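To keep things clear, I will list the structure first and then write my remarks on it.
In this view, the complex is presented without one of its protein chains, the others remaining in place.
Up next, chain A:
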């Protein structure tokens, strides 16, 4: 098995250079932590080298095989010994509280100062296993999920350059602006981490946490969720696209137009075929992470949708209201204390209508009915 693994491994792109340190910093905070890190590494390596050298010297000179007589001293008795015993103590006190302590104090202050001169605010919501990005001032929000196809993960296809670090909707931010980032979560704790920003902060359900970034250069910056958040933890990338101010304005305008069109389309009457098509795309992106592409779920962890009582049961009562614990209710409002979250917060009317319609008519389910985006809208 080992041999097989090695031979299959050879075609991987062998990179010209290995990374020995933090990736190139893109924010003042990342630059600061890089400098702090480098300084610490020099200090600790120096300490290590000195201590190791003393040990090596002792190991080579104070051997029995060289016929040395062992000394008898037992503790800081003589003045010289007291002096030498206090030396490491004093050195470490100096390093801890002066050499490292003072710059660390300033770094912490800088890291924690999320508000002074902030130019804009974005809100990030983590959920299993996607990030929702919201621009409160602009009234837009969207969901960002892993774009790497399952076939690459299962080794059936060649992996892309940015394997596992690519998303469908990156967060787009302007360069040169201090962005205050608010974080929360809908289910479990996630952590938003972009190494090149020097930023890592937990997204905690029921609480708001904050951090900030001031991106200095345009580019695409990639990171990942850093808190174990269930089976999809390794598949929850963060991608930030930093662009110039005019490009940012243009992107905003486009995004707004797109979102308006979508809202408008919720008013139309949709055909079942269109809803199914839209629903299938969404299902694969969002629902398949737990319920599996086959709809079979994972026994014991995530219920199957194929043949499920809820999916094959009524969803609206005679008055057109939600049936409690019915299919539509479950999708819109989730099930508390489980991984099934309330999707009405993250998905649009069309999305919900599409995905519910799709689930009712796939995996061997034949309900034959559908729900219109406009119905979802009134049920919110």
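Brief remarks on what is shown
Here is the rule we go by: a contact is a pair of C-beta atoms (placed from the backbone, for glycine too) under 8 Å apart; a residue touches a chain by one contact, two chains touch by 3 or more; residues count from 1.
As a working rule, contacts and distances are computed from a predicted model.
A chain of this complex does not appear here, and its UniProt-recorded name among "Monovalent cation/H(+) antiporter subunit G", "(Fe-S)-binding protein", "cytochrome-c oxidase" or "Nitrite reductase" is "cytochrome-c oxidase". In the complete complex, the hidden chain is touched by one of A:132, A:145, A:191 or A:346, namely A:191. If you put the hidden chain back, the residue from A:71, A:269 or A:318 that touches it is A:71. Contact with the undisplayed chain is limited, among A:124, A:172, A:225 or A:371, to A:225. In the full complex, chain A contacts the hidden chain through residues 1-2, 5, 8-9, 12-15, 18-23, 29-30, 32-33, 36-37, 40-41, 44, 47-48, 51-52, 54-55, 58-59, 62-65, 68-76, 81, 84-85, 88-89, 91-93, 95-97, 100-101, 104-105, 107-112, 152-155, 159, 161-165, 187-189, 191, 193, 195, 198-202, 204-207, 209-210, 222-235, 298-301, 336-339.
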